[in-house]
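With one protein chain withheld, the remaining protein chains of the complex are depicted in position.
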Amino acid sequence: MAMLRVNDLFVSYSGLQVLQGISFSMERGEKVALIGPNGAGKTTLLNALTGLILPQSGQIELLGRDITHRATHVRASLGLARSFQVSSLFPQLSVLENVLLALHGLHRSSYQMLRPITAYKGNLEKAEEFLESVDLLAKRNLPSRSLSHGEQRRLELILSLAGGPVALLLDEPTAGLTREESSALAAMLRSPSHRHLAVLFVAHDLDLVYTVAERILVLYYGTIIAEGTAEQIQANQDVRKIYVGEDDVA
Amino acid sequence: MDGFVINILFGLSYGMVLFLLATGLSIVLGLMGVVNLAHGMLFMIGAYAGVTVGKLTGSFALAILAAVISAGLAGLFIERGFLRKLYKRELDQILVTFGFIYIITNLHLWIYGPYPRSGIVPSGLSGAIAIGAYSFSFYRLAVIAIGTVACIGLFWLQERTRIGAVIRAGMDDPETVYASGVNLMTINVGAFCFGAMLAGLAGIIGIPILGGVTATTGGDIIFVAISVCIVGGVGSIQGAFVGALLIGIVTSLAQRYYPATAIYVMYVLMVIVLVLKPSGLLGRRA
Partner (left out) sequence: MYLAPLVAVFLFLVIGPPFLDTAIISQLTKILCFGLLAMSLDVAFGYTGLWSFGHAGIFGVAAYTTMLFFKYTAIHNFWIITPVAILMAAIVAAVFAAVAARSSGLYFLLITLALGQLVYCVAVQWKPVTNGDDGLWGLPYPQLGFPFSNISYYYFTLAVVALCAFLLYRFTRSPFGYSLVGIRENEVRARTMGYNTRLRKLIAFVISGSFAGLAGILYVYFNGGIAPENVGMYASGMAMIMVIIGGTATLWGGFVGSAVVLLSQYYISQLTPARWPIFLGALFIAAGFFAGGGIFPRLACLWKKAVLYGDAES
């Protein structure tokens, strides 16, 4: 059974038909890149997958369950997580509190109203481990809005990983990161500890795409015009025309 | 049947007053995102100023002028002196305009005393026409006429003029409007003051329809204005018009057939609209 399956998805937004007939699937642990020119609808696709926008028609299935019209938080509880292109943090909370919130979202204690959050030592340790893994442990008590751009991107990433998802959607994860930080991210995505994690990532950074992606989807004006391995995509005529050759659409 | 028609007409005239009052609030809310809780105060300032001048000079025209100018100036004072410094600080705008409610209400109580003032009906409009077995005053007919003309005029302004287009654009995407070189700030202030003047006009012509004005009128009327905005939808002339007429007519009918419920009508309408279509019947934003 495929981890994630999208079937003939149509999404319109503010009167514009943004996605037309999108179909693809992802297996468990597969790393898939989603590329395409700006405005092609990549973020809209992620929004539809997470439930922030509802499609006009089509189906989305996660582990065989139809989540096309389910609420965002229900999809999260089924193991779908997402990061945002512009870091989407809890600005006034500390770095540590941000991660704790991410950990408690799907935790049995999330409706607990009388026990302090700090009493959950297990989660506290996990949070600190996550922060350690992206070198943010020293800044754990600072408000997250005081972090630098790169630090915020790293926090953004662990917030999406904290819930232990089975499918992860990343929106331009390396935007604004330095070379080293991007390589570290790529290494993390390819590490054995995440080999069961299916990842769909939107990227313009072709280095990241070629190092991490096992398969590439090319989205152009709302349709997938090409799908395949890196070599296949590089050889594809349509793709070359969009990225390199003459552009017949203004 | 005649009674029913008369009540509809009563509701129409009341609704026209509400339309003039609420338009300013609705446009400013949609355009600047500013909640001016003191908008009801502008109605009251216009009403009192108009009545005072009118009774002093015996001229209805001067009364209207006084109402419109005083309300406009008060609006200018609140906007320039206070609200412009709280750009994007919505909660602080609430606090400040709420503070003005206390101050202006108490000042009016101090100056004018606790007894209601009655409105002015110009002699030319003091008669009534017969509708079946009932009579309907010329004054109310005139109010309906004024409201209709105002609505058409404002709608034309909104849809067919450059200023209207700029204002509508400013509601959807202020940054782009600024970027295209238009001084949106000045236009916003202008819209605010214009809305204030409309409220003042509503005040002076509305007193005979409301039955009198007291120092508490300003605080009471803001809720009706808010209900009109919520029911009709924020940010458009047509929204304010539909909301105002709906509330006006339904309230009037309730007053005739179930008087005890009349005062709740606008709240019930509001709740119904919120449940069915939160952005209002003709609301712009999703």
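Per-chain numbering from 1; labels A and B assigned in written order.
The rule is short, and it goes like this: contacts are C-beta pairs under 8 Å (C-beta built on N, C-alpha and C of every residue); 3 or more make two chains touch, one makes a residue touch a chain.
Predicted, not measured: the structure shown is a model, and the values here were computed from it.
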Among B:I103, B:I131, B:A145 or B:A165, which one touches the chain that has been omitted from the display? B:I103
Please pick, from A:A76, A:I158, A:V209 or A:A226, the residue that touches the omitted chain in the full complex. A:A76
Hey, which of A:L34, A:A102 or A:I233 is the one touching the hidden chain? A:A102
Touching residues on chain A - with respect to the absent chain: 50-52, 71-73, 76-77, 81-82, 84, 88-93, 97, 100-102, 104-107, 109-118, 120, 159-160, 162-163
What residue numbers in chain B mark contact with the hidden partner chain? 29, 33, 35, 82, 85-86, 89-96, 98-103, 105-107, 109-110, 219, 223, 226-227, 229-230, 260, 263-264, 267, 270-271, 274-275, 278
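In this text, only the chains that are shown with their structure count from here on.
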At what distance in angstrom does the C-alpha mean of chain B lie from that of chain A? 49
